[in-house]
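Shown here: the complex without one of its protein chains, the others still in place.
For reference, chains read A, B and C in written order, and residue numbers begin at 1 within each chain.
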């Protein structure tokens, strides 16, 4: 299942939904807001998502993960709105019978989430400027 | 830091110790007790550890991870004693500036933990038998 | 001519100064819509890192456009 939320993510609560008596391995990934990006001091981040497509594309990614890794349970939550340093922006959790598949499935999901979901982030810098991440090359002005 | 404990592991509490304003990625792994191993129905597991060497060897593994992955924070907790299906036997959590290093460091730690720490597990099966995992070949009797 | 609703997101929305607009244009595929709105969204490389959805379904720049479609123009994504 994929969720978008404007509230703080509680990883522990979501982790429980992945329980399965046949699961011997659990792997999770979280993206945290860090105070620096490409040499610039970051104060906070703003996430924008286009929810209908983010959800349908996210469900597609989780289904693809399930096809690749049998007996997988996978769940992903992505924050939107204004986030502060240390906040969890995205959480991915998977459970699987074995360790190797759990790591690979978790990695697959977060890698795909990052490149396929219509989600954008704007960094607010200590120098007062702000910028959309990954958008330098696509735009006429910085 | 490495810990051995006879109490239930609380991943969320430990996860907080890895917070760092420069950390953009968090990866965790948990080993859960599953109800089956190599075709046999498992009822519960018993973990035995030799604590002094498990701790010193565990600290060595975490230090090696820190050498390989700069700015890493890593923590590991392993249960001992009697565990039931679904219980968390081991938790590894790491934080790091970037995603790739977080996944690789987490994987490195759990892989090393599994082969280097003096920890043993005895499976108790539904048919009334029990057996030490990995010990078939080293012993005169099954 | 087709009547198309175009929606702009993130940086594209900021450049366009609006969320969406309805255009009557001669467009065969999504790339035509991207080109027609270039002065709005400010990007010159449709086949680059940008993405497009038609009626809430991810599409490609070669996807055909029908009268009444809603075309969503996505600048490079940055989730996680």
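Throughout what follows, a contact is a pair of C-beta atoms (placed from the backbone, for glycine too) under 8 Å apart; a residue touches a chain by one contact, two chains touch by 3 or more.
Here the structure is a predicted model, which means the values were calculated and not measured.
Put simply, the hidden chain is in touch with B once you look at the whole complex.
Contact between subunit B and the absent chain runs through residues 31, 47-50, 52-53, 56-57, 78, 89-90, 110, 113-122, 132-135, 137-141.
The definition used in the following text is that only the chains that are shown with their structure count from here on.
Work out the mean CA point of subunit A and of subunit C, and you get 25 Å between them. Chain centres here are Cα averages; for subunit B and subunit C they lie 49 Å apart. Shared contact sites, meaning residues of subunit C that touch two or more other chains, fall at 80.
Residue positions of subunit B touching 2 or more other chains: 99.
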